[in-house]
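Note that one protein chain of the assembly has been removed; the remaining protein chains are unaltered in position.
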Amino acid sequence: MCRWLAYTGSPVVIAEALYAPAHSLIDQSLHARLGAETTNGDGFGIGWYDAEPGPGVFRSIEPAWNDDNLRELAGHIRSHLFFAHIRAAIGSAVQQTNCHPFRHGRWLFMHNGYIGGFHTIKRSLALAVAESLYPDIKGQTDTELLFNLALTFGLEDDPPSAVAQAIGLVEACGREHGIEDPFQGTIATSDGERLWAFRYSSEGKSRSLFFSRDIRALRALYPDRPILEQLSDDARLVVSEPIGDLPGAWIEVPEASYVVAGEGEGELRPFSVTPPASSAATRARS
Amino acid sequence: MCRWLAYTGSPVVIAEALYAPAHSLIDQSLHARLGAETTNGDGFGIGWYDAEPGPGVFRSIEPAWNDDNLRELAGHIRSHLFFAHIRAAIGSAVQQTNCHPFRHGRWLFMHNGYIGGFHTIKRSLALAVAESLYPDIKGQTDTELLFNLALTFGLEDDPPSAVAQAIGLVEACGREHGIEDPFQGTIATSDGERLWAFRYSSEGKSRSLFFSRDIRALRALYPDRPILEQLSDDARLVVSEPIGDLPGAWIEVPEASYVVAGEGEGELRPFSVTPPASSAATRARS
Amino acid sequence: MCRWLAYTGSPVVIAEALYAPAHSLIDQSLHARLGAETTNGDGFGIGWYDAEPGPGVFRSIEPAWNDDNLRELAGHIRSHLFFAHIRAAIGSAVQQTNCHPFRHGRWLFMHNGYIGGFHTIKRSLALAVAESLYPDIKGQTDTELLFNLALTFGLEDDPPSAVAQAIGLVEACGREHGIEDPFQGTIATSDGERLWAFRYSSEGKSRSLFFSRDIRALRALYPDRPILEQLSDDARLVVSEPIGDLPGAWIEVPEASYVVAGEGEGELRPFSVTPPASSAATRARS
Partner (left out) sequence: MCRWLAYTGSPVVIAEALYAPAHSLIDQSLHARLGAETTNGDGFGIGWYDAEPGPGVFRSIEPAWNDDNLRELAGHIRSHLFFAHIRAAIGSAVQQTNCHPFRHGRWLFMHNGYIGGFHTIKRSLALAVAESLYPDIKGQTDTELLFNLALTFGLEDDPPSAVAQAIGLVEACGREHGIEDPFQGTIATSDGERLWAFRYSSEGKSRSLFFSRDIRALRALYPDRPILEQLSDDARLVVSEPIGDLPGAWIEVPEASYVVAGEGEGELRPFSVTPPASSAATRARS
């Protein structure tokens, strides 16, 4: 179980989203309210886009609440699109290669939740990853494998379709092995221009996910908050648990839906998984 | 705020005290019940006596709950007297030199609590440390300074007297600087033969401390617990918060008192601090 | 490139082998003479057998030369059979799950060298690992994969045969992919009773390996060395690079041979790899 945050909008210093708000993500590393675990102290990571060619990633195995380097970097890095993730490990080692966000080229990917019965179906899922991607898997997590499955299914071309296929394969594999609820979670991914955030679980009771209301509406509600004046009209936060102290600021992302935000966009759409075509299922089963 | 445990008795594998009991110290690193903080994730340490000349110390900045090395070592080290400490940092860095237990020669020392207004009186207290000890202070904590004050006041000869003088100096210094409650906490120290555990605070509302009941009495209460058969008659645990699932196993150490255990001993005594004689106070003030 | 040491004989404090000798393994972490790299600062590990059911393992990502915990533990752990390894990473992350020795049940395994073209053949080799072992692979290293191949081929029943088959598969896979020299290195493995140490490379120019001369012979050569009096007659050290200052103490393990030591044994035998039978090769290719 983990907590995460994704931002897109006018460039801000990351600390403003990470440390400043009431019940901030850093505070949630010690005292999450809506999570399956109250403590998310098994490492963290941030990923951000700036003027350089690809995203930067900073990951650490320290708890976020006591990491001086995170505080320093968050206070100096400005970004128009960034991810932050705090981890509560379930089973896999606390090491940087297991920390989110994961990166491939220009893409970042992070997740709160799990693949059910992962130990049982790990090998089958790994075999379904494109051969060219397999050797670059660096850690042990279900999330990194899911990311590689999504890449295999075309994440870079059509994120919602690729995530739908990746989860579809996880569900098919899991059910073949008698796992009742093979997937649980919320996922965020980005190419640096837009971000996509998914909420879905096999059992239909997914981890929480929230989406910030349109900034123009928030400014009307809270005319005396200078931070809202600084943000661009299309700024959006997606969070696994609300931060800050502005009632009415958050829209719950419904079950089985996703958010796309950035480049003027900002909307909710329904999400359904795509079961593997027979050939792909065969491949995963082999 | 921290949690700690000290054991003396027949040699046991440390894991039996650290991981095995219900609501173990490792469990308390995530979910303390009686502490000022529920999470004690800012590093940990163990110190143990065995056949080698001095005690061994293993300290880490990882949270105890996810440290594989601690699990390994605790499962392999047998000791007749050991300390374990999990830390919740208040202000000072998460680094090994700030982790308890601290060591000097054959002596170990650990603490749950704080010196009030430490920033204000740190220099005065440091000046009161023996000149020969000062350069070996390695970290930034109030506890390490307190240990060095106790060593300065003769810890190696008479622990209760030295601790009483050290806290007495802290209180005198603190009150000179207008600090209302200069000392808070529980302290354990040992030379490998006996252990002393103190409960005291300037305000008279000290951090919790518990002492295990006489093993013979426990055996009578719980005739079906094999672990109690294995322990020697004089085995004792002192803990900041009860562990295990045996009602009646724990005696609360009263306010302003201390436990001495080991070598057949095991008793509670009253504790009062010793205000500095004028010369020492002057020295600390200079 | 790495350096390692394996000991079997009468129980000794690990520090006596690790820190005390001239040009010790710890010294080699900064200044190796015979290695491909002079610095082995990318983590380390020790594994030891004692009275507990399985071996203990302590691994860290710090350089061995500056790790206080290693110094503490090595000074307190007594063992009749232990491994120590210092790492110079080539490509894979510096994380505990990539540090040697690796463990499975009662078995330890460590390696100095590499699988050539590992990125190219990693997936093929991973597919040849027994399905029951695959999900427990924790790190990214060629060594851990090799260990799992050896386990697949029966390491627990016949170590030389299993290692010969594992390397045979690596060579077959590598050559199918046009890799000229697929395997290079020295390997140590143990079940806590005996240890096996292999020296082999596809090109016939293997990493160095040395075996300590019979203790009785050494005592005759050096009658004034008390350490030799303390060691049992069957004590043996196997090292990637000689330690200590006793000329004549070391026998170079020849190319394509292995040492078996422990339980009174201590001898050199020839080693040759076993090419995969067609079925196994097919399986790895699939």
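Think of it as A, B and C in the order they're written, each chain with its own count starting at 1.
Everything below uses one rule, namely that a residue touches a chain if its C-beta (ideal position, glycine included) is under 8 Å from a C-beta of that chain, and two chains touch if they have at least 3 such contacts.
None of these values were measured; they are calculated from a predicted model.
Of the candidate positions B:Gln140, B:Ser161 or B:Ser208, contact with the unshown chain belongs to B:Gln140.
Only one of B:Ala20, B:Ile90 or B:Leu127 touches the absent chain when the whole complex is considered: B:Leu127. Residue A:Leu73 is the one among A:Leu34, A:Leu73 or A:Ala256 that touches the chain not shown. Residues 13, 48, 50-52, 56-60, 68-69, 72-73, 75-78, 96 of subunit A touch the missing chain (whole complex, contact as defined above). Residues touching the missing chain, restricted to subunit C, are 30, 38-39, 41-42, 61-63, 65-66, 68, 89, 93-94 (touch as defined at the top). Remark: the residues of subunit B touching the chain excluded from display are 93, 95-97, 118-120, 122-123, 126-127, 131, 134-135, 137-140, 286.
The definition used in the following text is that only the chains that are shown with their structure count from here on.
The geometric centre of subunit B is 40 Å away from that of subunit C, both derived from CA atoms. Counting partner chains per residue, subunit A has residues 93 touching two or more of them.
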